[in-house]
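One protein chain is absent from this view; the other protein chains keep their places.
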Amino acid sequence: MTEKTAITPPTHTAPPAKFSHGVKKGNILQVAGQVGFLPAVEGQAPTPAGPTLREQTLQTFANVKAVLEAGGARWDDVMMMRVYLTDVAHFAEMNEIYNEYFASELKEAPAARTTVYVGLPAGLLIEIDALAVLG
Amino acid sequence: MTEKTAITPPTHTAPPAKFSHGVKKGNILQVAGQVGFLPAVEGQAPTPAGPTLREQTLQTFANVKAVLEAGGARWDDVMMMRVYLTDVAHFAEMNEIYNEYFASELKEAPAARTTVYVGLPAGLLIEIDALAVLG
Partner (left out) sequence: MTEKTAITPPTHTAPPAKFSHGVKKGNILQVAGQVGFLPAVEGQAPTPAGPTLREQTLQTFANVKAVLEAGGARWDDVMMMRVYLTDVAHFAEMNEIYNEYFASELKEAPAARTTVYVGLPAGLLIEIDALAVLG
């Protein structure tokens, strides 16, 4: 019997429903969909890092990373990232930010990725989730 | 060599194409996207449980659970749920139904979750799939 454990980084609010920001069981770690909210402040509603794609993307990366690290994983363990954007016109800029960010964060092969364009709550431009396999 | 097996609960119609409602291989169980269709009746087209988000969400949970159980898994084994809604305005109500439902269904850490807003076939308000790791 392998135990499933919830991962809640200190930077995160309690999830707004009965789900976990991340879960780990055996060598599998799943990060829930993260958005560009700043670290939680008690008594305050979640606040996006800013209105721009750059601000939100970097904060979303920080939030995914916080879950990975709280679960004992690194970016290098990530197998798949799902990137949800709201606007096809954001693809090139997101890739630019993506490349800049991962240039220093990765030593091993980059994760696979799927990018699709969906609806997100008002004000949010990007959401990312990640599946990691620990080595 | 680990065998991959298809999971078809007795409540489900044969899939409308060459896919499985669920598959299991080793300790991984993947549930295909489920919607709020009532248990299959031979000779009848699939029918949603009702027009409301509540009816469809509860039926969708029942359909995911039927696949999990037919594969020897429980909600507690689920690592990730992907919730597809058609309307951002449904998020709060879906969370309410989600919390009510899982209050009694879960003993271990809740699954991670990603919710995005997409198009679905006419009349359907929610679709959910799930990745489980058996212990």
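Letters A and B mark the chains in the order given here, with residues in each chain numbered from 1 onward.
Convention: a residue touches a chain if its C-beta (ideal position, glycine included) is under 8 Å from a C-beta of that chain, and two chains touch if they have at least 3 such contacts.
Owing to the predicted nature of the structure, the values given are computational and were not obtained by experimental measurement.
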Where the missing chain touches subunit A, by residue: 27, 76-77, 79-81, 88, 91, 95, 98-99, 102-103, 106, 108-118, 131, 133, 135
Residues belonging to subunit B that touch the chain removed from view: 1-6, 15-23, 25-26, 28, 30-33, 82, 84, 118-122, 127, 129, 131
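As a working rule, only the chains that are shown with their structure count from here on.
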Subunit A onto subunit B, rotation angle from CA fit, given as a multiple of 5 degrees: 120
